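Heads up, this is only part of the complex; the chains shown haven't been moved.
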Amino acid sequence: MHHISFTLGGLVLSLAVYVWIVLRAGQARGKYGVAAPAVTGAPEFERALRGQQNTVEQMVLFLPLLGLASYLWSDIAAGVYGLVWSVGRVLYVEAYIRNPAKRSLGFLLSGGLSMGVLIAVVVTFGLRHLGIG
Amino acid sequence: MHHISFTLGGLVLSLAVYVWIVLRAGQARGKYGVAAPAVTGAPEFERALRGQQNTVEQMVLFLPLLGLASYLWSDIAAGVYGLVWSVGRVLYVEAYIRNPAKRSLGFLLSGGLSMGVLIAVVVTFGLRHLGIG
């Protein structure tokens, strides 16, 4: 297992962060008395829900990229990506709930990071097929 | 193929259930006359849509965990997880559409199960790295 240990560590960490974000939105639903299936109500609830939805949107990009980073680069590279992305998500959701104007840093470390990783994956992929990388 | 047959069976089953849930929400959109891009309207439609969105939220957790269960534990363990999760999702969405108050069992067997699997994955992962598991 050890040749993909960091990748799996990053994956498991990101899933744990995701569950925490889902529970956070569920808690806000209860706290501000927003009965399902309503998706509008107190701004705090709406922000917690949007933070969760944004994380789902990011997950479908992050999960395949984590695998690609591990496959094309290295186990450690993927592990670092998973770690930074997970920290970025916690910062993002916390900022979104407390003060949406301050959520840029968290976004940069997760969504922004993923866009950078995608560009680097495209470059790596292109170079290898040209026989350079 | 046979060493991951149950995992793939669970995966294919969960994707079939997911498509059924998506079609169910599309059908409710037509039945209650809610033209896209509207996401509000008859409560039955809103609940079918929320049931679908909740399933998307669960899929990004379930799909990686299914792979982890197969990799860390066994093909059969992953297959059982996929089977129970799929049944749970059907129960959840059916209950959500008919009587939201009764959706707990379906949630327990899908979302609740995934949280249990995640905790067990973290424990397995930790024990193996300590050289115990």
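For reference, chains read A and B in written order, and residue numbers begin at 1 within each chain.
By definition in this document, a contact is a pair of C-beta atoms (placed from the backbone, for glycine too) under 8 Å apart; a residue touches a chain by one contact, two chains touch by 3 or more.
Please read all numbers here as calculations on a predicted model, not as lab measurements.
K.L.:
Hey, this file places 2 copies; any idea how many the whole complex holds?
P.N.:
If we count every copy in the full complex rather than just the 2 shown, we get 3.
The rule is short, and it goes like this: only the chains that are shown with their structure count from here on.
K.L.:
Since chain A and chain B are copies of the same chain sequence, what is the angle of the rotation superposing the Cα atoms of one on the other, rounded to the nearest 5°?
P.N.:
The two chains, chain A and chain B, differ by a rotation of 120 degrees.
K.L.:
In whole angstrom, how far does the Cα centroid of chain A sit from the Cα centroid of chain B?
P.N.:
20
K.L.:
Contact residues on chain B for chain A in the complex?
P.N.:
My answer: residues 39, 43, 46-47, 49-50, 56-57, 60-61, 63-65, 68, 71-72, 96, 100, 115, 118, 121-122, 125, 128-129.
K.L.:
Residues of chain A touching chain B in their complex?
P.N.:
Checking each residue of chain A against chain B gives 1, 5, 8-9, 11-12, 15-16, 18-19, 22, 36-37, 39, 52, 56, 59-60, 63.
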